[in-house]
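Got a structure for you, questions after.
Removed from the display is one protein chain of the complex; every other protein chain stays in position.
Moving on, here comes chain A:
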Amino acid sequence: MHRSTSRAPLTTEAVAPASSRRSLLRAPLSTRSTALHPGAWWLWALGLATAASRTTNPLLLALLVVVAGYVVAVRRTDAPWARSYSAFLKLGVLVLAIRLVFAFFLGSPIPGSHVLAELPEVPLPDWARGVRIGGRVTAEGMVFALCDGLKLATLLVCVGAANALANPARLLKSLPGALYEAGVAVVVAMTFAPNLVADVRRLRAARRLRGRDDRGLRGVVQVGLPVLEGALERSVALAAAMDARGYGRTARVPTAVRHTTTALTLGGLLGVCAGTYGLLAAKGAGFGLPVLLAGLALALAGLWLGGKRAARTRYRPDRWGMRAWLVSASGAAVGALMITAADVLPASLNPPAVPLTAPGLPLWPAAAVLLGLLPAVLAPAPPPAPGKPAPSPVRTAQPATAQRAADKSAAEGSGAPGGAAGESAAGESAAGESAEVPRPRTHRTSPVLRTPRALRGREHDEESPQ
């Protein structure tokens, strides 16, 4: 870029291909048209989750958490669904805590010699044999519980990462037409819960206004009914609005096609059931797989035919581009390599709790986990937050460098701590580089030119404080 600015304007044509090639390599800013397909994020996260399910090595698990966390920190947007990440982190910690508390009080099947505490054991009747309350607490048992809990927590963090990075409503757009309407209902139902939580919070706060305490269980119980009533009313209003906007309009299809659809779908489902039974049953695994596949094919055909009935079209569906392939491949690679590693190095991936030893970091599985960092470089970068002053639309060399420096320091601030330090430094500089990409012109034109009079200057002020 610096090269191009130093040259005379006459040579722009000559430089343009070079710079466009360079910008192709760097991640663009995430806009509607460049946004990564949400399916890719989910595949990536499921790959990491698969990897997590294969190991109890706390170092590897921590590395997975750090990898997922770093990608989220660098690539998530400011949208409401993206804020759920911290909830998943908290949930993970809670799971870990519960696992440890249970191991402490209910004992663990792991034999151990390092006794931490001796709790009085509750004598239990004969029929409850195998259950223990209290008794000896060993360090080995606790370590085992810790590693086990950490595995669960890591799984949760991976799911949370996908949730924070991918817009659930956009994922919906990729559903086949026949399932779309049902999908909308599911997504609307999913917004029910956050709305309910917001209502409970508002009404509990309103209790203060009536001179009652806004804390405690009673507060929740008393607002329960009004909250449910309000939620129901809102649902009915939304249903009315959706109906008035054409939700559920269907195209006319010939009766024969309708009947065929039903037959295909039902037959397909039956086939899937029978095939699954065949696969799981002790005998008959021979016919299981073909029947399952045939059933799947029938069901898919039914879905495709059913889609004919839906008249709807899709507005700007996400494209599955090169970056989506790469991001999902990186997740798949992490998963696949971990599965292989679990076979090749069982001892270092699932270190035994007895005897107590410090777990070692198996080198090549750790390197495999770091493959999961690729999306931090590959995926389109989120646009700058609206609160921050937008970079100057006039493109000179200086602001670009300043911006890069700022981005770099931001990346450092959110960078990964601990085990991944060396590797995350690489990721950091890559992230810094990618932020320097020339912004797409349409996105960066001076806002003043496009905004009508009334919007100008109101932008920031109008935002509601919530």
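Here, a contact is a pair of C-beta atoms (placed from the backbone, for glycine too) under 8 Å apart; a residue touches a chain by one contact, two chains touch by 3 or more; residues count from 1.
We adopt the following convention: contacts and distances are computed from a predicted model.
S.K.: Could you tell me which of "Phosphate transport system permease protein", "Transketolase, beta subunit", "Membrane protein" or "ATP-binding cassette domain-containing protein" is the UniProt name of the chain missing from the displayed complex?
M.R.: When "Phosphate transport system permease protein", "Transketolase, beta subunit", "Membrane protein" or "ATP-binding cassette domain-containing protein" are compared with UniProt, the left-out chain turns out to be "ATP-binding cassette domain-containing protein".
S.K.: Based on the whole complex, identify which of A:V188, A:V220, A:L296 or A:A333 touches the chain you can't see.
M.R.: A:V188
S.K.: If the missing chain were put back, which residues of chain A would it touch?
M.R.: 31-32, 79-81, 167, 169, 184, 188, 202-203, 205-214, 222-223, 225-226, 229-230, 234, 237-249, 251, 311-316, 383, 386-387, 447, 450-452, 454-455, 458-466
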